[in-house]
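Heads up: the structure comes next, in structure tokens.
In this view, the complex is presented without one of its protein chains, the others remaining in place.
After this line comes subunit A, so read on.
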Amino acid sequence: MEVRVANVRKEFERFPALHDVSLDIKSGELIALLGPSGSGKTTLLRLIAGLERPTKGKIFFGEEDASQKSIQERNVGFVFQHYALFRHMTVADNIGFGLKVRHGPSRPSAQEIRRRASELLDLVQLSGLEKRYPAQLSGGQRQRVALARAMAIEPAVLLLDEPFGALDAQVRRELRRWLREIHDATGHTTVFVTHDQEEALELADRVVVMSQGSIEQIGTADEIYDTPNSPFVYGFIGESSALPVKVEDGQVWIADRPIGLPAPHAPRGEATLFFRPHDVDLVDECNGCIAGTVAASRRVAGTRRVELEIGGERQRIEIELPVDHPAAQKSRVAFRPRRWKLFPAA
């Protein structure tokens, strides 16, 4: 099912949580809503689900306007961060709940419901645990049951709110891979919320980066990482270094020297230069480059992270060097970013 969010605004008691958000989700796609807390990602998910109503704007499921439909009518599978399993029901009853509460002919027989529950338990690799209660399961198992329960109603869209947020790192990684497999097998249109960029970039077909109630960027993991379109995305996704610079004569300047980066289309004046610490070329002779004094040096796994003091501005930035690179010990290092981007100074 395609989902289209059109110019949605949401206010809580006059406090805007989402400003004019639009998003097209293709059928069968796995989408991550990624952002820090307070970015509105969970609000957007709950709006799609129908747990909240938009203040303005519309949400379409396929061609149909779903904005005025209740959550029951939207037929969405929602998985909560803290599972929200019904604690007084067995695993099988939890999974069968959505079928049991149906009315009339669409309600399967008790036997059929049991069969479906077992089938879904097989799918989430928990066969044989039908009679257990949620309290008798581990966190990872509970979340799998919650997913099976959401899928039992054959939802138009599967929505997951920080599905792995309450689990420890090991289980998270395992479930991540497993969710991808389930998605590929069942083909549900899936939207999940996370604040973990690794999770978003690894798992999703497309990532929606959000900040302060707005969408900053939508794209594949490669697009988001390699061509961030805002200072926020640069800072939020992966490591980045930022330097205040000046643009003049189609060149990027630091203080009174051009640093060898041509910027013919950038507007003149103050700007901020962003680049990835690992995406730099060291140069021996500084004829148009960024040069700085090593202020600190740390070993980080397979590389060495060097903190440089640039010019008299007392600006500190980080770059990454090979562990055995002599520059790591030198007091003065010169480099040029390989891939970089300029944003007008705020």
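Just so it is clear, a residue touches a chain if its C-beta (ideal position, glycine included) is under 8 Å from a C-beta of that chain, and two chains touch if they have at least 3 such contacts; residues count from 1.
One rule holds for everything that comes next: contacts and distances are computed from a predicted model.
A.B. asks: Consult the UniProt record of the chain that does not appear here and report its protein name from "Aminomethyltransferase", "FecR family protein", "Sulfate transport system permease protein CysW" or "Formate hydrogenlyase HycD".
C.D. replies: Matching the unshown chain against "Aminomethyltransferase", "FecR family protein", "Sulfate transport system permease protein CysW" or "Formate hydrogenlyase HycD" yields "Sulfate transport system permease protein CysW".
A.B. asks: Which is it among A:53, A:102, A:115 or A:177 that touches the chain not included here?
C.D. replies: Checking the options A:53, A:102, A:115 or A:177, the one contacting the hidden chain is A:102.
A.B. asks: In the full complex, which of A:116, A:149, A:304 or A:341 touches the chain missing from this view?
C.D. replies: Touches the omitted chain: A:149.
A.B. asks: Looking at A:71, A:110 or A:296, which makes contact with the chain not pictured?
C.D. replies: Within the whole complex, the residue contacting the unshown chain is A:71.
A.B. asks: Which parts of subunit A are in contact with the chain that was left out?
C.D. replies: Within subunit A, the residues touching the omitted chain are 49, 51, 71-72, 75-78, 80, 82, 84-89, 97-98, 101-102, 133, 135, 149-150, 152-153.
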